[in-house]
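Note that this complex is displayed minus one protein chain, with the remaining chains in position.
As written, the chains take the letters A, B and C, and residue 1 is the first residue of each chain.
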Amino acid sequence: MMARSERERSRVGDARASLAAALAAAAADFHRRGWCLGTSGNFSAVLRRAPLELLVTGSGLDKGSLGPADFVRVDDRGRPGEGESGRASAETLLHLAVCRQRDAASVLHTHSVASTLLGEHFCEKGGFTVAGYEMLKGLEGIRSHEAEVFVPVIVNSQDMQALAREVERVLTERPEAPGLLLAGHGLYAWGDDLPQARRHVEILEFLFELILHRTRLAPFGG
Amino acid sequence: MMARSERERSRVGDARASLAAALAAAAADFHRRGWCLGTSGNFSAVLRRAPLELLVTGSGLDKGSLGPADFVRVDDRGRPGEGESGRASAETLLHLAVCRQRDAASVLHTHSVASTLLGEHFCEKGGFTVAGYEMLKGLEGIRSHEAEVFVPVIVNSQDMQALAREVERVLTERPEAPGLLLAGHGLYAWGDDLPQARRHVEILEFLFELILHRTRLAPFGG
Amino acid sequence: MMARSERERSRVGDARASLAAALAAAAADFHRRGWCLGTSGNFSAVLRRAPLELLVTGSGLDKGSLGPADFVRVDDRGRPGEGESGRASAETLLHLAVCRQRDAASVLHTHSVASTLLGEHFCEKGGFTVAGYEMLKGLEGIRSHEAEVFVPVIVNSQDMQALAREVERVLTERPEAPGLLLAGHGLYAWGDDLPQARRHVEILEFLFELILHRTRLAPFGG
Partner (left out) sequence: MMARSERERSRVGDARASLAAALAAAAADFHRRGWCLGTSGNFSAVLRRAPLELLVTGSGLDKGSLGPADFVRVDDRGRPGEGESGRASAETLLHLAVCRQRDAASVLHTHSVASTLLGEHFCEKGGFTVAGYEMLKGLEGIRSHEAEVFVPVIVNSQDMQALAREVERVLTERPEAPGLLLAGHGLYAWGDDLPQARRHVEILEFLFELILHRTRLAPFGG
């Protein structure tokens, strides 16, 4: 019995180590691209479905030098699990809200110049549509460049409970949204596994660059 | 006899391994530059001329982490060769069309912001001309910056048979075209060998950046 | 006694080696991003508080290839310490002024396209305000994206004594400023330790990119 539980623990430990390493690798590439400079961005992966357990970046860490020890295991209300020493990112509740609404296995939040500006620009309209680009096909479930994708934008807030409810509301209202922007704050994307979430980030950030190029000539508030 | 056929197999295996490694290296550099984010882009090299056999990226793979095992050998109709386990990229028929029309040894499809936008911008006109730049001389057969090069743009489609025919038609009509764009979908370039194809990608993507800078002030549809 | 002083020396030597390595690592990343090309930029960290001793980049060095030996220990008036062979950066007096005014442990001066242009653009107004962006929260002491941050701009000068006095004056007048720009010359940022200073550079350079995108449509002097 003892032996089995030890094997179980070691298996869980292996899964955690491997997810932490993959999250850190994604963060390193995003940081190089300028998508999570300073302390911006945070990254998570599901450790267990029921009850929900998440591995998420610790609070306030520089995203250019994340190591496997910089992640915290939290429960379905964002509380650190037994034996965890770090404090989880303040935005953990948003990660949990996305996981529940989308049954996601990984949530990645980047904070690029393009996603920050587009969130600000389209905030009043509640979002914007991307259509006609082949790159859309890299998003799960999309089979043609003729797809129309709506990217919702949510007003930013420091009240994480309220923001998490708003995320849930918008994702319910927009069941097809492949990601969402917080105004002036960047992108939340997710996936059925971590590689898919990472792919979704790359695709959405690419599309935001496109849109930014195209809106550059329209008057921009500020 | 046996020994000879083994040596033959091993020589073919070496060629394949070396082409796969070179394709993966090109993809890694393109991905770093943002020219094949997510699942976008695909890459091929000719394994045998007659009958035509192509080594091409597997279907739907992330282009940021291609390894030597992520390529599939296909015949001249895009069907996986004997013993191949992966599924070839959906765009394999376009690679085959280019190989036939241009007698190319390698076809590289990138999907940058500049190539996506220029394809969209110049689609109605069927393409655009690049002229007067020294960089043109890096394209095979061009000896002076005074050359004029026409880059055709094809309307994007999910019907690969139709798109392949359109590629063949346009390449026949424009025998001097050094590459072609699919609207909102990026660049197809090729070469007499893989290094030349890679060089052509770099040169065309550079020229597209130039053109994008110059068209930025003109009103842009959308 | 002898033994103790040797241990002390070795401890100080270790601290210096570790700060020099961290400064060189920051410089390498900044150089890759184009934030300290050529001889531009300089970087320092406090070795001792009282009396103040600074480890600072040597004069006129290429910032793309800094090694641990490329830093000079200076006293609180910028004079090389005993046994130092190199000459300290001409801007050492500015580093010392910032250290005194902000009780900083590290001062990092970058010289990006965005910081150069914004300094030039907002010089007459004495600076500019950044407000409403979540990224502001990465700056020490800021808790909400609703914060307003004023970035002062100082007229550039080759008189380092006068420029250092101007830095002191502006930092006294603007106790909340998280960094300052020299017009046409880039950013000075700082922190309570070297990682915080590096984070502040990343955050401010990101915000400058944002502002540059937004001001691109407004007429730009020149």
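Convention: contacts are C-beta pairs under 8 Å (C-beta built on N, C-alpha and C of every residue); 3 or more make two chains touch, one makes a residue touch a chain.
Just so it is clear, the model here is predicted, and its values are computed rather than measured.
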item: For the chain not depicted, the shown chains it touches; value: B, C
item: Absent-chain contact - pick from C:L52, C:V113 or C:A177; value: C:V113
item: Selected residue (touches chain absent from view) among B:S85, B:S144 or B:T172; value: B:S144
item: Hidden-chain contact residue, picked from the options C:A164, C:L182 or C:V201; value: C:L182
item: Of C:G64, C:G81 or C:P195, the residue in touch with the unshown chain; value: C:G64
item: Absent chain, residues of subunit C that touch it; value: 34, 37-40, 62, 64, 111, 113, 116-117, 120, 156, 158, 182, 184-186, 212, 216-217, 219-220, 222
item: Residues belonging to subunit B that touch the chain removed from view; value: 29, 33, 132-135, 137-138, 143-146, 195, 198-200, 202-203, 205-206, 209-210, 213-214, 216-217
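Here is the rule we use: only the chains that are shown with their structure count from here on.
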item: Pairwise touch network: line, ring, star, complete, or other; value: line
item: Cα-centroid distance, subunit A relative to subunit C, in whole angstrom; value: 32
item: Sites on subunit C at which at least two other chains make contact; value: none
